[in-house]
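A quick write-up on the structure given underneath.
All protein chains of the complex are present and in place, except for one that has been dropped.
Letters A, B and C mark the chains in the order given here, with residues in each chain numbered from 1 onward.
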Amino acid sequence: MAIRVTVWGENVHEQKNKSVAELYPKGMHTAIADALNRDTGVQAGTAVLQDTEHGLSAERLAATDVLIWWGHAAHGDVSDAVVERVCDAVWGGMGIIFLHSAHFSKPFKRLMGAPCNLTWREAGERERLWVTSRSHPIAAGLPDHFELENEEMYGEPFGVPEPLETVFVSWFAGGEVFRSGLTYKRGAGSVFYFRPGHETYPTYYDANVQRVILNGVKWAYNPAARIADPNEAPNVPVEHALEPIVERGLRLHHDGEEGFR
Amino acid sequence: MAIRVTVWGENVHEQKNKSVAELYPKGMHTAIADALNRDTGVQAGTAVLQDTEHGLSAERLAATDVLIWWGHAAHGDVSDAVVERVCDAVWGGMGIIFLHSAHFSKPFKRLMGAPCNLTWREAGERERLWVTSRSHPIAAGLPDHFELENEEMYGEPFGVPEPLETVFVSWFAGGEVFRSGLTYKRGAGSVFYFRPGHETYPTYYDANVQRVILNGVKWAYNPAARIADPNEAPNVPVEHALEPIVERGLRLHHDGEEGFR
Amino acid sequence: MAIRVTVWGENVHEQKNKSVAELYPKGMHTAIADALNRDTGVQAGTAVLQDTEHGLSAERLAATDVLIWWGHAAHGDVSDAVVERVCDAVWGGMGIIFLHSAHFSKPFKRLMGAPCNLTWREAGERERLWVTSRSHPIAAGLPDHFELENEEMYGEPFGVPEPLETVFVSWFAGGEVFRSGLTYKRGAGSVFYFRPGHETYPTYYDANVQRVILNGVKWAYNPAARIADPNEAPNVPVEHALEPIVERGLRLHHDGEEGFR
Partner (left out) sequence: MAIRVTVWGENVHEQKNKSVAELYPKGMHTAIADALNRDTGVQAGTAVLQDTEHGLSAERLAATDVLIWWGHAAHGDVSDAVVERVCDAVWGGMGIIFLHSAHFSKPFKRLMGAPCNLTWREAGERERLWVTSRSHPIAAGLPDHFELENEEMYGEPFGVPEPLETVFVSWFAGGEVFRSGLTYKRGAGSVFYFRPGHETYPTYYDANVQRVILNGVKWAYNPAARIADPNEAPNVPVEHALEPIVERGLRLHHDGEEGFR
């Protein structure tokens, strides 16, 4: 069974900016999906902001093992209802990968609980990514470092929580560094942030970048069944306690009550 | 200089439930603040849901080093604007402690980015908290375990991110366990979750519980100046780069532009 | 290609203690290996303390993807040279699982860098393990908790470093708790500690325990090639620097020197 991936693209600059459109004539989302589909273990489709429900209906998310998110100019146009739906899917076990400027996307900020800010410069400078976690599955098949000759700079401090593991750290020609590959878990879902991918450069055609994204998909994929209600907080009544106990003291709640939220 | 603490209480069951009112005649928030004020290094005040802006104006938060949050029945009545303001203060460096049923409060869920759910039972059963991080400052002066004869049970899985450190794990008479003391950092702010404190039991009069909260305040306090705008994402123009670089390639942004959000 | 597992057993009480010998007539290591071999994706063999080089020659380790370690009465009889060889293999990418009393084994203490101590009681009491990380691959296929009717108690504080993730927490009938499933990474190797398995009880015949060990093997397995010298600290001479730099200041080292250790 192939891993079912949905690559979500904002698809704004591809429509509005001539240079971006020339670089990614079918959109960045399609370029990313095409690269993934060269691996027989992956079956990748796309969805964009302009689709109904941004292409992320409940049915679509239920049929998505790993969601990849790229956004930049239109973070604010993403519906809050879809953001909550995406987070629920992650909490239930869907993997998710955030690329580049998705650091300021609604679902990333929602899942991190942090400002997710950074410093930046758009000068086409050299970025060199160093692997900081030896033999991490996300770095499988990579050399100990690789370069992108032209990229936007993102600099520290990166306002995210301490990750489970720091997989990449970037060096920039202008003097900055950035933790550019970070792993998290939220609920039952695995989360990977990967820095490169400014829309004016051919980053998503780079073989190492493509490999990282493919590795990330395999890492974030969880074969366990999606948790039906990842927000459930079930009451365990006294008569079902695993050890025999006797009820004592006062009670606020009635039998069968749902609890407060 | 004393650490300035604001103890925020929902103050609902203290008004509506006779037993809770008898236990905490001035409210749980006041009981917690009174205990903290016995330490000369702390100056604790209170704020409640029913106050204007829930007592958490921008000025009040600016004058708060550590915020303590207790809520249960009225999580949904907390204004989203106040929640964002609280999160901004945390990201800027304010410490925050969440007690018991605040696991489902808006600011805790917002800061965790996770469902924060659990299982529960209200039977006044015995809870025993074990220290799992030796000599952690939050456990200073405590024995290796302590008991609360009557508490609500919270059981795993607790739907929170992996913490920086697990400080306490609870044993319950009915057969469950719970990671009951967890530390996090979000932006520049330290976050501590502490489990005990159901409103129908005298938990906040317990000397060990009071010590944990006092220790938590000292741990979460950060003497550094609050970051003015914790969400700022400044552009670093090419001419201010720390190493000499020459601009290359295409540009989406104009000089002096703010960037997308 | 099957994952190649070596189950290392101390094999002392199986020889000396009649009850243990009756429970595990071919040794605990064989019972564990037999259970693993029921999965077609695993090929498990055994090695024991009494073998030449404890059965862990350089060749054997090179042909082992995941090593499982059980020891108790004879930790001190394990050769330091073999311990270093095992650690080198882990640092180079071999997975390793430590079971129960292996918390005090030489390789576990060596890899943790910590005292690894705990409290204990041998009373055949009930242990209940709770899954604390939803949908973690090591908990795949398990219910949210499972019980072992008779086990030795291990209690907190457990003197180990904070793990990457806490996968299980145990409840004991006598009142203690224990973080009983913990993940780490050391060098390129993944490490899993799993608590149950006192030699006087039939723990390794329990279906849930067998599943955890099988899941642990799959989690700890890293398909990347073993790093040849995981301790290498290579000099990068100025003329091979990735960015052009000019040598400045004093030098302690001569060209081609190895560096200090």
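The working rule: contacts are C-beta pairs under 8 Å (C-beta built on N, C-alpha and C of every residue); 3 or more make two chains touch, one makes a residue touch a chain.
Please read all numbers here as calculations on a predicted model, not as lab measurements.
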{"item": "Residue in contact with the excluded chain [from C:Trp8, C:Phe146, C:Phe168 or C:Tyr201]", "value": "C:Tyr201"}
{"item": "Residue among C:Ala58, C:Ala81, C:Ala114 or C:Ala207 that touches the chain left out of view", "value": "C:Ala114"}
{"item": "Where the missing chain touches subunit A, by residue", "value": "128, 130-134, 144, 155-159, 162, 164-166, 169-172, 175-177, 179"}
{"item": "Where the missing chain touches subunit B, by residue", "value": "93, 128, 133-135, 137, 140, 145, 164-165, 173, 185, 187-189, 222-224, 227, 230, 242-243"}
{"item": "Hidden partner chain, residues of subunit C it touches", "value": "13, 17, 19-20, 72-76, 87, 91, 101, 104, 110-115, 117-125, 150, 153, 155, 159, 161-162, 164, 173-176, 184-187, 199-201, 230-238, 241-243, 245-253, 259-261"}
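In this text, only the chains that are shown with their structure count from here on.
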{"item": "Size of the rotation, in steps of 5 degrees, that lays the CA trace of subunit B over subunit C", "value": "180"}
{"item": "Cα-centroid distance, subunit A relative to subunit B, in whole angstrom", "value": "26"}
{"item": "Mean-CA-position distance for subunit C and subunit A (Å)", "value": "31"}
{"item": "Multi-chain contact sites of subunit A, meaning residues that touch two or more partners", "value": "164, 173, 185, 187, 230, 242-243"}
